[in-house]
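Of the protein chains in this complex, one is absent; all others appear in place.
The block that comes next holds subunit A.
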Amino acid sequence: MEEQDEYEAWLAEQVAANQPNKQDDEFDVEEDVFAEIDAMEKAMAEEEANASQGEGDLVIDEPAEENQQESFTNPFEESSADEANEPAPESSAKRKHSENEAVEHAAKRTRMDIEDFLPKPTKILRVPPLDSDFVRLCSEEGETRYVRKVPHYTHKIACSDLDLGSDMNLLGESMFELKLKADDLREEMEMHALKIKSLSASSGARSNQGQTTEWTSTYRAKKYTELLSDEYINRTIIKWLKKWDPCVFYKKSAIAKKKEEAQKKMTEDEKKKKRFKQAWSENMAEEIDEEDPLDRPKMKILMLCGAPGLGKTTLAFVAAKHCGYNAVEMNASDDRAGAEFKRRVDDALTNCSASNKKPSCLILDEIDGVHAASAKFLLSRIKAVETKKKKGKKNEVGPLKRPIICICNDPYVPALRELRKEALIVNFNGIGKGSKLFSETVKKDYFQPFKDRSKLTARLQEVCDQNQVKPEAGTLQKLAEKSDDDIRSCINALQFLSMANEDKSVSIEDLSKCSMGKDQQRTLQYALKEILAVGKNKTNRLQNVIDIARQYGETDKLLSNTFELCGEVRAPSSMEQLYKSRDWYGWADQMTQFVQKNQHYALEAEKVYAVAGVHYNIAQNSEVEGVLKPQNVSWEMRQKQMVRENLLESVRNGLNMVTRKSFIGFELINALPNVLSMLEPNIRSVNPSLLSKGEQQALQQCVGTFVDFGLTLKSVKNEETMTHNMVVEPPLKIITSFPDESKKAKRGLTQQTKLLIASEIEREKVRRMQLTMDRGITNKALQDISNTGAAVQKTPKKNECLALKAVIRPKAPKVEEKKTFRRGGLGAFITKTKREKPLPKENPMDETVMGVVEEPAKIDPGVGTSEVYFAFNAGYSNAVRQKITIEELLKNI
């Protein structure tokens, strides 16, 4: 009976494997059929391969498939069939119950059922049983099986015990019922499969528009609420877009309405205050150009800058959609040069699509790659003003009436310099954290990612859940770190990694193997290790290294990597050797330059000797342990340098002409620290009218410096304290300041002073503009006179004196009369006179020297005879009474 037990145990096992929940060992035989059906169903539903494999197993171990079984059992039908049921020691209660059921169904049965019901020959063995008689059987295929002979009487007893109700009710349940059950089960399975399908379909539905399975586009945020970027940035953009509503949708914005109401209520005092406040309204997005006839925001375009993969494009699209626009994208893939660009921009801005009646919002992606000419064109479109439409001029386009969003990685590209002034710049620095242009501390560079990654990892987890990807704990965090918050590369990597394992699990180990845009090559790793250590092959090691370098191919990469990695290996004992290795690097560098310059590319191959030279001098004796991280320090440094170069270039181009001439080349860099400290004068933070004379001078001086260098103060949000801070823009600090632990935190200016300076800067700019305009008039006048030869031209000694514009009125009755411009009052100017003292040469800033010229007041020749002329409607008039002191004149210059 051991065989028997063994066999039953096997069966139980088989069954248990197939249906672990339901099976009891005792029911093995009866439930076997059910189990089999079940198993097959399940297998079919799950996987074809698995199922067939399972079947195969069954066939081999138990060749009791129905067809075969018949051929085996025919001669001994009675005995073997009986036998089959015999050993099942069933609980009688259970049996009873099933019998009752069986009786109920008995009438419905057909013969077919009974035939189906033939018992399974489970007593077929592969080896002859030892303890009892057996019959040897042979199948058609030549396989031999043995069937046990069982004494007849046992069978009889068993039969008489069992056969109570129905003739053939050997199983606990009738076959019919079993079939019904199986049908039910099958149905259930089908339902389940259907459910799974629909489920996956629904999760895929988000993406399935273009049948794409690429996750980065699938999981691109579609709604405002799905955005990962910082709420502050999102809001700024939405706010800005909303500012266009009055222009685009012809409805007044809530703020404008409020303002109007408030203005009605306001008393004079309040108005003044308001104006003061408005002057330094810190959020540029808030500002509406009040003089603009079209109610457009002050900043006509929006510039989103930030590292790749942070979701700039997504944000732009979502925001545009959110505000009811139809986003029209132009990116680097489109032709962006010359006429084509113009055509496309104009199309986008003036037309709207036939199917979609929404106004369009132009999104210029990757604008940092655009040509200067195209950027210029864009600028001209922004600045275009309403002109009366002339017939015949078809090309004439009206002012900009649609929002434009520009997206770029580096806002300091020279081509964008002019555009930057017109743009509301939003810096996109990380996910779920504040934006800040350039951090105060030097160590953080401006593309430094932020540390809080919870929002990003949460989104990644979501993606994983929807795709049944099971990442190991901490993997997502690591992934985010590794990619520097680059969402796109995170999702890409995730998709790739999930393919690696069948169960879609992602482990940290997988992650470390995965490359994320950064080059990691086994061969590089291998080559580096070989170069940095003396291998086993000591005799011919130089040749070995040369071969490896040749195989690897990119000698420059090897060199720069070993250069950065030489801290990882044990350094040579003598400094002389160290020097020699550095010498080789220098040699290779010269070589590279030479090859590139003279295009002797054949020499490129010789650079491998530098690798050998380095190896010879710095390789350590033992093998390098651990993983050598590929370095790109020099590349990073180059990038940083480029950022600063662009910055400096933009500063240089923003310089006032004279300043520009005097700071050439390195002198500008050299002067920057001084200039920066000049931008922080010693001024108490009090009301401007309370400043002492010295302070006022200092303020003026500081503002002058700001304007000369084309700098401004810009309000930037501080992420830690959530306050706004005024910083110098462009951020020169990153050029001038060095990382230094010992640096004491310098106390800067107070916020109020900065605000004051900022407003003064704007005022000074206007003043200068006016000045150049005036000067234009002056020069014209001077020319007129010199042409007529009526007067001798007197050139002022100092430029500052020019400000006082000694002008001779073109058709003045008295030829020697000099004129002096004056702004304010009638917006006019006055002339004078022989009596005016010559101005002090050196001291244009000083007002006190001048004293008051009293003569005009004293003499007062009466209306119409005064020698003081005012500009009035295009001409001049002296029929104005007004007492004026020289001091007043100077004050307004």
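FYI, a contact is a pair of C-beta atoms (placed from the backbone, for glycine too) under 8 Å apart; a residue touches a chain by one contact, two chains touch by 3 or more; residues count from 1.
Definition applied: contacts and distances are computed from a predicted model.
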item: Omitted chain (choose from "TBC1 domain family member 15", "AAA+ ATPase domain-containing protein", "COP9 signalosome" or "Vacuolar fusion protein MON1 homolog") - UniProt protein name; value: "AAA+ ATPase domain-containing protein"
item: Candidate in contact with the missing chain, chosen from A:L578, A:V686 or A:I884; value: A:L578
item: Touch with the omitted chain, as defined above, among A:C566, A:L711 or A:M726; value: A:C566
item: Residue among A:A221, A:M678, A:L691 or A:I884 touching the omitted chain; value: A:M678
item: Residue of A:C702, A:V727, A:L756 or A:L889 touching the missing chain in the full complex; value: A:C702
item: Residues in subunit A touching the chain absent from view; value: 371-372, 414, 563, 566-567, 571-572, 574-576, 578-579, 582-583, 585-586, 588-590, 592-594, 633-634, 637, 640-641, 644-645, 648, 653, 656-662, 664-667, 669-671, 673-675, 677-678, 680-682, 698, 700-705, 707-708, 735-740, 779, 795, 797-800, 842-843, 846
